[in-house]
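Excluded from the complex is one protein chain; the other protein chains are retained at their positions.
Residue numbering begins at 1 within each chain, and the chains themselves are lettered A and B in the order written.
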Amino acid sequence: MNILVLLRMVPDVVEELEIAPDGRTLDTEYLRMIVNESDDHALEQALILKERKGGKVTVLALDAPDVDDVLFSAVAKGADRVMKIEGGDGGVTTRAAAGMFAEIIRNEKDLQPFDIVLTGVQAIDDLDALVAPILSHRLGLPYLAIVTKVTPDATGKSVTAIREFAGGVRGEFDVPLPAVLGIQAAEKPPRYVPVAKVRAAMKTSKIESIGVPTMADGGQPLLDVSHMRKPVVSGHAQMLDGEPEDVSKKLAGIFTERGLL
Amino acid sequence: MSGNIWIVAEQWRGKLSEITFESLALGREVADGLGVKLQAVLLGHDVQNLSTSLGMADSVIYVDHTELADPGASAQASALAQLVRQQKPRTVIVPLTNVSLGTGTLLGEQVGAPVVNFCKDLRAADGHIVADCVLYGGKIEATVTPRGDLTVIGLWPGSRPPDKGRSDRNPPVETQTVTFADQPSVKLRSYIEPDASDVDITQQDVLVAVGRGIQSQENVALAEELAASLGGAVCGSRPVIDQGWLPLSRQVGKSGLNVKPKLYLALGISGAPEHLEGMKDAPLIVAVNSDPDAPIFNVAHYGVVADAMDMIPTLKETVLALRG
Partner (left out) sequence: MHDPAAAEYFGLPGFAYLWLFALVSFFLFGRRVWRYIQTLIEARNEPRWDQIPRRLGVFGLDVLAQRKLLREPVIGVAHFLIFWAFVVFAVSFFWNLIRGLLPFLPIPYADDVSWMAAVLTVMGVLGLAALIVAAVRRYIFPPAGLEKSGDATLILSLIAIVLLTSLLGQATKESSPQLAQALWWVHMATVLGFLAYLPYSKHLHLLASPFGVLFGALQPGGIPPPSEGASFRDDFTWRQLFSGLACAECGRCERGCPAFQSGEPLSPKVLMHHFKELVRSPSLVRDGDGVIGNQVQQEDIWGCRTCLACMDRCPVANEHIPIIVEMRRFLISQGTVDAHLQSTLVNLTRYGNSFGASPRTRAKWTQNLEFKPKDARKEKVEYLWFVGDYASFDARLQPVVQATARLFHEASLDFGILYDGENNSGNDVRRVGEEGLFDMLREKNRHAFDKSSFDRIVTTDPHSFQALKNEYGESNGHVQHYTQLVDHLIDDGKLTVGKRLGIKATYHDPCYLGRYNGVYDAPRRILNRIGVEMVEMPRNRADSYCCGAGGGRIWMEDVPCSKERPAESRVREAAALPGVETLVVSCPKDLVMFQDALKTTGLEDKLVVKDLVELVEQSCRPDKERVECPT
């Protein structure tokens, strides 16, 4: 099985996010980038598929601070080929990023033929698009979101995927290949890769570099962010007073508001 | 160009989702602000009867097709794109839920319109649409103005109370037909229902968590009843598990499980760091504790200073009464 995995780096929210003086973007000074969590799961699912069915895992990532560490650790985990899209001016929107991935997958001949494209279902900065649907449309491939398990079928022409719905209900889908899947969680949590193995990968493997493709639509954003702010957090619960009956009514109201009842 | 506001009515397995009413409430405000009509788009197979609940909209566009029987972003987006090209609304509000995820992006891509995800509020300003969005896991809020005549909004749950989107009015229904290209696509084979015998607390929408303040095993049983009334399960802090009042599989925290239910109701839990580690990311945390200074109140969204044993039965009754 030839598996393509797409990775993006997103701001690590463990660090306090600061807004740049322009009021519309994040201040990059203290920004720490980490791999989008569900992309990491996509990689894990790819490695599981490879272990099960054999084949090759190729990881494609957009250049960003610390992305090299992520790619080397992908190699240490078992990825066969890691590539980095370089030369952009950074700060691309999700829609533009997805466009670049689509262009490259279509045009880089040595990425063909592939059987499946796995990427994270969503990222915390997906303001103007999700990657997988854009890709599916531009490549003309079937698409499934919120996938939590992928099992290859005997024919090799399709996979069975489990997709989450609401309330603990899941669905089992028949997915003809090639296809694009938005992974929510791999069957197993992403594996641990010891630091020594990552360091060894840094010595023995190479990250291939691909230039940013030219985009038909120019990759221009279709949105304007007019300003960003930090939400006011109270840091303390809003206290509900009164007799148990009153408080219960208030709580039931809150639950109803949240669609829990 | 009709310039109307559309909301996509999310229906799943023959029922409308709560977010549909949230969308209706929000869409109503925006449509009124712009002085245009609010239309609800109902996609499915044999679900026309649901349109009667969509009275908050001025009218309902109903499409019936076997391809639309089960949720699927590709079919939904394709149907919506055909309708949009015909009727040219100004804004299409698509839920960003587990059922509809992907539909919004695909629609925007197919009709070449901007998509605004994680939208928690929407308003009309100078004849334009302005959206407030929650970014970076809630750490940042952004105000966004889309360019162009048509915008797809990916709506985050919780924008408006759903009750504001309900109405008894029976809206006019306009039936439309769409066609689907013969392309390879994913097929739903079957649904997998959650296994009731083995409660996986990481998969629950509602968790009633009990701490040492619950005092005895009998009281844990009361909490179980409350959880049942809310359609959730009971979990606990370590002392409760240590006592053997709940099995280890129900332990939340550092040495137990990490959970992120939609509601975490903490009863008699002090909020030690080891416990918080396992649940602090839940979007709605309600704490009941007899100590007003309990640290759990620093992470809870709502707090009640009370004896947990007074709250449990009354809350259960209230909830049951509401559920009818």
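In this text, contacts are C-beta pairs under 8 Å (C-beta built on N, C-alpha and C of every residue); 3 or more make two chains touch, one makes a residue touch a chain.
Just so it is clear, the structure is predicted and the values come from calculations on it, not from any experiment.
Touching the missing chain, out of B:Pro89, B:Pro239, B:Gly268 or B:Gly303, is residue B:Pro239.
Contact with the omitted chain, checked across A:Glu15, A:Glu51 or A:Asp246, is made by A:Glu15.
Of the listed residues A:Gly91, A:Gly156 or A:Pro194, the one in contact with the hidden chain in the full complex is A:Pro194.
Take chain B: the residues that touch the chain left off the picture are 212, 238-239, 242, 248, 251, 254-256, 272-273, 295. Residues touching the missing chain, restricted to chain A, are 12, 14-16, 30, 34, 77, 189, 191-199 (touch as defined at the top).
Following the convention adopted for this analysis, only the chains that are shown with their structure count from here on.
Per the touch definition, chain B reaches chain A in the complex via residues 12, 17-19, 22, 70-71, 73-74, 77, 97-99, 101-102, 105-106, 108-110, 113-118, 130, 133-148, 157-158, 161-163, 183-194, 203-206, 230, 262-263, 284-287, 297-306, 310-311, 314-315, 317-319, 322-323. On chain A, the positions that touch chain B within their shared complex are 10-11, 13, 17, 19, 26, 95, 121-122, 124-130, 132-134, 136-138, 140, 142-146, 160-162, 164-176, 179, 182, 222-231, 235-241, 244-245, 247-249, 251-252, 254-261.
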